[in-house]
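Missing here is one protein chain; the remaining ones are kept as they sit in the complex.
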Amino acid sequence: MSDWALNIRAGLARAYARTVGATREPSWVVFDVLLPLLGVAAYIFYYRALGADPVFEGFVVLGGAMTAFWLNVLWGMAAQLFWEREVGNLQLFMVAPMSRMALLAGMALGGLFTSAVRALSTLVLGVLIFQVHIMMADPLALVAVFTLTMLAVYGMGMALSSLFLMYGRDAWNISNLLQEPVYLMSGFYFPVRELGMVVSAVASLIPITLGLDAMRQLLFGELAGGLLPVTVEVVILALQAAIFIWLAAFSLDRMEQRGRREGRLTLRWQ
Amino acid sequence: MSSAIEVRSLSRVFSGRKEIVALDDVDLTVEEGELFGLLGPNGAGKTTLIKILCTLLLPSSGTARVLGYDVDSEAKQIRKRINMVSGGEISGYGLLTIRENLWMFTQFYGVQGKVAKQRIDALLEEFGLEDKADVKLRTVSTGQRQKMNIIRGFSTDPDLIFLDEPTLGLDVTTSISIRNYLRRWVREREGRTMMLTTHYMREAEELCDRVAIIDRGRIVAVDTPAGLKRRVGNDSSFLIETTPIDTARLSSLTGVRGLTARPSNGHLKVRMVLEDESVIADVISAVVAAGGKVVGLSKNEPTLEDAFMHLVGRGLE
Partner (left out) sequence: MAVRDHLRTLRLAAWLGWQIESNWARPALFLLYSFIRPIATTLILVIMYLIIKQDVSSDPAFFSYVYLGATFYMFVSSVVFGITYVIHADREHYQTLRNIYISPVSLYVYIIGRATGKVALAALAVVISMAFGILVLGLPFDPMLVDWPLFAIAMLLGLACLVSLGLALAGISMLTAKHSTSINEGVGGLVYLLCGAVFPITVLPAWGQAIGLMIPVTYWLELIRRSLYPGEGIAMLGGLQDFGDLTILSFLLASTLVFAALSLAMFHLADRNARRKGKLDMITTY
């Protein structure tokens, strides 16, 4: 069997496990569909209390939907290999011949599916309940931007997962540390340009920043106050996707070697 | 016949606050088609050796080749042809069924869907787990989980399988059925090799073509179980049953090579290897001096346990 066929099989199997596992306990509907909407509603009412233009409520719904992917990247991707080691699966993954990238890609694919359910439900319910007005002029461009954003963001998650594998329980704190600051820096609930050019430029190193900005522009037009023209953001996102995926493959290989040298691949309760 | 495993001057040191030498200059050859046992007390280095051979850990020095490939530079080629099962492992996903978990692991080895299904079905039947196949893993018993792990190991049809304490914590009937399968697997498939670590002397004696005794990171002896037993040579093996006493005094007697003691029906069964039959008189005196009473005494044919005591100087447990 060619390495390609092996890796595709392995990736799909891991994606299947992730998807089926995520939806097998009925509690997921409450936790992943209904509850996240409450946080979104809070930000919407906050804007209402401040007397903001209704378009800001649209930014919150979009940001709230994209939160699902960011949380999945942090907790379901970056911290996942560390978790796999803790429950004893990692050594079996490492003994298997498939590429480690295939394993992570499978996790990403499965995570993408479950996060998409959460994101879509937030988007649809948000739009319906809060009467958010969307102007979708170019759905194809939106799909392209979303796809590139996901490739870049999950590529970043894959790169982080190899690092987290080595840094053990610190991974937990790094994930925690990245959660809120990224909501802030990447402009999940407001146009990122409001943070000023310098902060926005730094924040743009995190691919979800430009992805969100481009999607905001495609959904809310001029009112979105875009940071850069959408085409420029698309080019940067494509570059980020390529760089992060390459970085993930490189660092995964390095970290596996280091893990084998230091005996960390099977070390639990770190 | 070519070698399935070749280990030369292999050492592994774990650095930390205190340096630990887990393997110390190990040399070992396992031939293709062999069922090879690694026997040693806790912390002897068995699992470290298996981890190195499975490509999970790199040696600090020396070389190890598995199926002709170097564990350091050719890990990928090795991984396609091996598998590993550890006793007491908790692998798999609790929310997936046993069949789904097994299927997932076969896919990590690129096994075609139809073939994977046939193999999984056959193995589930072999291990009497077919009625639990579609049950979530988190709901099954420890024994059933361990059976699943063993099936996982064989479902990829490896050329070489590493089994680290595969029957740990299992009941007698299950252990016997697993041992029978392991024996058949090696005998019925030409060129398949198995490396097994175990605490259970009987398991090693029953199953293994050859056994390596490992202690404190060094290989003390490698031979067939019969060959190892012959090494007891002129030493004598005795079983003494006494009322409960502290056996520390017995082990320090001159001429006592090693002993193990197990409580039994309110008494103590002390199995010991002595340099010479005459030492038994000193042993009995020591038992009496320790306030014990000898209830039974018999001289035995040497077992693998005696060989272990003879070579290592103490029992396994």
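Things worth noting here:
Should a chain be cited, it is by its letter among A and B, assigned in written order, with residues numbered from 1 in that chain.
Quick note on the criterion: a contact is a pair of C-beta atoms (placed from the backbone, for glycine too) under 8 Å apart; a residue touches a chain by one contact, two chains touch by 3 or more.
All values derive from a computational prediction rather than experimental measurement.
Set against the missing chain, the residues A:Val87, A:Ala201 or A:Leu247 yield one that touches it, A:Val87. In the full complex, chain B touches the omitted chain through residues 90, 93-96, 138-139. Mapped onto chain A, the footprint of the missing chain covers residues 17-18, 20-22, 24-25, 27-28, 30-32, 34-43, 45-52, 56, 71-72, 75-76, 83-84, 86-87, 168-170, 173-174, 176-177, 179-181, 183-184, 188-190, 194-195, 269-270.
Simple rule for what comes next: only the chains that are shown with their structure count from here on.
Residue ranges on chain A touching chain B, taken from their complex, read 1, 5-6, 9-10, 12-14, 16-17, 20-21, 24-25, 87-89, 91-98, 103, 257, 260-261, 263, 265-266.
Every residue of chain B that touches chain A in the complex is listed here, in rising order: 14, 51, 54-58, 76, 79-80, 82-84, 86, 89-93, 95-96, 100-101, 103-105, 107-112, 136, 152.
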